[in-house]
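Worksheet: the structure to be examined is printed underneath.
All protein chains but one are shown at their positions in the complex.
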Amino acid sequence: MRFYPVDIEERRELGGYTLLSYRWPDGSVQPGQFVMARVAGYPVTLDPFLARPFSFYDHDGEVASLLFEVRGRGTALLDRAPERIEVSAPLGHGFDIGANGTPAALLGGGIGVAPLKILSRHLTARNVRHDIFLGFAEARFAAVAAEFPGSKVATVDGSEGTRGTVLDAVPDLDRYGAVYACGPNPMLAAVKRVAGEDSVCQLSVEERMGCGNGSCNGCVVPVRDGGYVRSCIEGPVFRAEVLAW
Amino acid sequence: MRFYPVDIEERRELGGYTLLSYRWPDGSVQPGQFVMARVAGYPVTLDPFLARPFSFYDHDGEVASLLFEVRGRGTALLDRAPERIEVSAPLGHGFDIGANGTPAALLGGGIGVAPLKILSRHLTARNVRHDIFLGFAEARFAAVAAEFPGSKVATVDGSEGTRGTVLDAVPDLDRYGAVYACGPNPMLAAVKRVAGEDSVCQLSVEERMGCGNGSCNGCVVPVRDGGYVRSCIEGPVFRAEVLAW
Amino acid sequence: MVVRERTTRVDLAVELCGLQLHTPLIPASGTLAKEALGEVEGVYGAMLPKTTTPRPRAGNPPPRIAETPAGMVNSIGLQNPGVEQFLKDLDAFDVGVPLFISVAGDTVDEFVALCERISSDERISGIELNLSCPNVEHGGLTFCAGPASVEEVVAACRAVVREKPISAKLTNEGAVENARAAEAAGADALTVINTVPALTIDARARKVLVRGGLSGPAIKPIALRAVYEVSRAVNVPILGSGGVASGQDVAEFMLAGATAVQIGTTSFVREPHTILEEFAGFLRDTGMSAAELIGALR
Partner (left out) sequence: MVVRERTTRVDLAVELCGLQLHTPLIPASGTLAKEALGEVEGVYGAMLPKTTTPRPRAGNPPPRIAETPAGMVNSIGLQNPGVEQFLKDLDAFDVGVPLFISVAGDTVDEFVALCERISSDERISGIELNLSCPNVEHGGLTFCAGPASVEEVVAACRAVVREKPISAKLTNEGAVENARAAEAAGADALTVINTVPALTIDARARKVLVRGGLSGPAIKPIALRAVYEVSRAVNVPILGSGGVASGQDVAEFMLAGATAVQIGTTSFVREPHTILEEFAGFLRDTGMSAAELIGALR
């Protein structure tokens, strides 16, 4: 896997998350694609050893940004990286925003909000009407909703917006012609169940990744036709009906 | 082993070496004692896993400094450490400067120059006359000799001072009542052979260390009475006659 | 491959079982997808795709991988489309260097059937027997569990593969005994070692996370020891595998006795090309050729 050192342009807190941006002058990023990122090492850091997958939060052709939650060692170190990090990107298949129904619903669960920014921008550019629904564990994270004007919010503890999960913030998911969702796998399975039968429902799954380039077979999801497919190559975005969830 | 985070006060190049200083308000450092140092990690860095031993270059009761050569991963990372490092100190038995003969000769081979600064200061404070002899592989490193006014230099390539090893810079080692030496073990063995029979000859040995507190038995040197002793506890400074070299 | 660096020519070529490898690097089986082949152009002296089995295998349910200190544990479960589909897709790996195929069966007969099926394929230069899979005839112990079982499967495969070299891929446990058995049974080479049995636990969830094999730099000193001991016990060439992460690691494995060196887990985080460049730099600095390095400990 080839990694490129990139200089951090900006780092700021957004809700309970970190927004980190760096120069990435490559026009080809699609919403839902991801990067493998890690701190820069000597000559490769062993701690942690593997890189971590992150969705593109946004990309304007010049600057890319990631939005992440500090969970463990990998994200803690990225959060503190002094000047540069190393990334491999763009990876995977993102959302198909070509020939889908309207209006569209964008659902983000927790840090699953990340790819919705670039997705929303692309939909807007194509004049696709869409509503954004975001679910968070606590109000602290919900602050990121300010970046999504007009979005509806749910928090599990009810401290902000509707009490409940992101699905509780969407009264009528089945009236949307297209559903785009990103979040923990159990949330995605719930979205799949609730989405309208005729809507085009696309889910960005979250599996542990070893390589990000299809080599390790570590990141698989079960599919309808039996067996497993790699979420880093065939995904991370899948049509809901493809998944055996 | 207990490590203390310390803030780097200054870092500068000195010859081919790095001089790094940090606050260490502890009055008890003796010349020849050492620290185990590593970069600060999360919550402990695995890369490299072990800390590295360094002599105190100097210590004025408030600020300690280390002089080191970038050799591998450990020193490369210390060299780049952003703000703080972690140290365990003071460790080991240093030079005995109590009841020794005069004049004294201080011999440093390469980065073995490190403990001679604090040693020279302590000897001066006790009015012990001493000459300093330094040997380096190349002129680039010899620049550190400027920190030792009056010192005599040898370089292996002859580009600075006498051509040869540090011993070639000392015409008459056997006339010194006390000899203090630090450098690669083969140099120390040579000093032992050449030093006058009646002089008190003390050698600061260099062995790989695992723990620095006597626990691993990794850092041993062979002794006259048979067997091995730990250089981190019984040393790193030994009377030459004790060593079975 | 002769890499021109500064003014010194560096000779990276090695000979393995009569095959000319332009570099001693080979991808470790199961760690290089066809989608990633573009990244490794020119790096590998031989190719080696993921192990194939007689029938398609879905593999294990996720989670399949977990990171550990300087390594990872995987339990992929030999996911693969089965040998027939595998052979249909094989052209991607036929990139102009010798092509080894890794095979695994649940029984000795399956190993033999696989060897028969592929040995006449002209694209294929050699076979690696993945002996660390469970032997269903012996209560699920792996084929590597003891020398008798290693000898049986190697001899049976040897009987049907006459023209192509066979390498027996061994686990760390029992490596020396099993190496002797494999050599006696006619193996032309040995791959040493496969992943080391390991386990990760999610303490908060109080669950086993992944029970599988440890790979990556963590196991390098274990693999290096196995290569060293095995190379002293047998006369056939060794393909070193386990934790190789740098050009210096490649040199260490060759000094320990390996003729070729496999790059596995590290390829997920470093470009194999960088490892080859580092290795070429090592040869340039020491003035030795790759072939001269093999077993050249002083």
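In order of appearance the chains are A, B and C, and numbering begins at 1 in each one.
Heads up, the rule we're going with is that a residue touches a chain if its C-beta (ideal position, glycine included) is under 8 Å from a C-beta of that chain, and two chains touch if they have at least 3 such contacts.
Quick caveat: nothing in here was measured; it's all calculated off a predicted structure.
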Could you list, sorted by label, every displayed chain in contact with the chain left out?
-> A, B, C
Kindly state which of the options C:G71, C:P147, C:P165 or C:G264 is in contact with the chain not pictured.
-> C:G71
Which of B:P25, B:P43 or B:P149 touches the missing chain? It is B:P43
Among the options C:A218, C:V261, C:L276 or C:A290, which residue touches the chain absent from this view?
-> C:A218
Please give every residue of chain B in contact with the chain that is not shown.
-> 1-3, 38, 43-44, 46-51, 207-222, 226-228, 233
Missing-chain contacts mapped onto chain C | 68-71, 73, 173-174, 196-201, 203-208, 211, 214, 216-222, 224-225, 228, 243, 245, 248, 251-252, 255-256, 282, 285-286, 296-298
Residue positions on chain A contacting the omitted chain are 46-47
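Here is the rule we go by: only the chains that are shown with their structure count from here on.
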Would you mind checking which chain's C-alpha centre is most distant from the centre of chain C?
-> B
What are the two chains with the top count of C-beta contact pairs?
-> A-C
In whole angstrom, how far does the Cα centroid of chain B sit from the Cα centroid of chain C?
-> 45
Chain A to chain C: how many Å between their CA centres?
-> 35
Where chain A touches two or more other chains, by residue = 46-47
Return the residues of chain C touching two or more other chains; collapse runs of consecutive numbers into ranges.
-> 69-70
